[in-house]
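The complex appears here without one of its protein chains, the remainder shown in place.
Let's turn to chain A:
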């Protein structure tokens, strides 16, 4: 008797018809995918391979095709002098490059940290019920909608050493003793870049976190309220653990994004070695200094670093690719205009 109830009633399927339909669909799918795949191969795959190839040659901007293969010379090479001293040269011993690596890492970690904290605060505010919530939501969309170049220029003007409003405000409020040349001085240039980046990208973070917050069932808070749990404790024991997946996705996307920052630094603090990042240095070598192969080596190294980070992320986060793309993490931010769909 019991054996009858256990047997799963699933074996009855019209197999032949289904598979015919299936073949047709799979064939169609192939044709639908080919244009996209060709496009991606031409704009991404091939150029990437060529960039990596150039990094092993002595190519120059004016002479791309007669480049000779030089092995790892751009990365590292050494010559031993008669005196027995060995002199190393190449990317891996280049202080300018390591300075750029350090700048990039510093920028990425600090900016993402502040964006996460402030984004969390803004998201908590937006998650509360209050009059004028839609105005706040509209307002925080403004930094996000402004092009990076434009925001860099706006802030460059506000941070201007002589006529900038921030120096004026700082003097009036007594926060500053004297006018500061924010973008020009080496010790404040990075701060200036961080301020602008945090201002610009916190909204993105807030929207992603807000999406996570809105998925938390309200009755958990009701139960906590009845049990008399203090709001601060509620935040650390309920909100933070439950919003963590959304927050982590946002943080990792932002980290990957921050690692390749170029435009803000190029415009806000040009020529300041205190803020030059890997992308800025690589482009300089590629197109300004006529060290095309050397620049290719730098961009290849940056690619490797980001690829390793991405692989780690996929491995650690166990992103499910089949049947379960997370609706919020599915949107990949490259340029600012990326938003989560489920606020």
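What we mean here is this: a contact is a pair of C-beta atoms (placed from the backbone, for glycine too) under 8 Å apart; a residue touches a chain by one contact, two chains touch by 3 or more; residues count from 1.
Note that contacts and distances are computed from a predicted model.
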{"item": "Protein name as given in UniProt for the chain not displayed, \"Acyl-CoA/acyl-ACP dehydrogenase\", \"ATP-binding cassette domain-containing protein\", \"Carbohydrate ABC transporter permease\" or \"Anti-sigma factor\"", "value": "\"Carbohydrate ABC transporter permease\""}
{"item": "Listed residues A:91, A:112, A:140 or A:194, member touching the removed chain", "value": "A:140"}
{"item": "Touching residue (missing chain; options A:46, A:72, A:88 or A:236)", "value": "A:46"}
{"item": "Touch criterion as defined above, residue of A:148, A:201 or A:239 at the omitted chain", "value": "A:148"}
{"item": "Touching residues on chain A - with respect to the absent chain", "value": "21, 24-26, 28-30, 32-33, 35-36, 39-40, 42-44, 46-51, 54, 64, 121-122, 125, 128, 130, 132, 135-155, 157-158, 160, 162-165, 168, 199, 203, 256, 259-260, 262-263, 266-267, 278-279, 282-283, 286-287, 292, 295-296, 299-300, 302-303, 306-307, 310, 314, 319, 321-322, 325, 327, 330-332, 334-339, 341-343"}
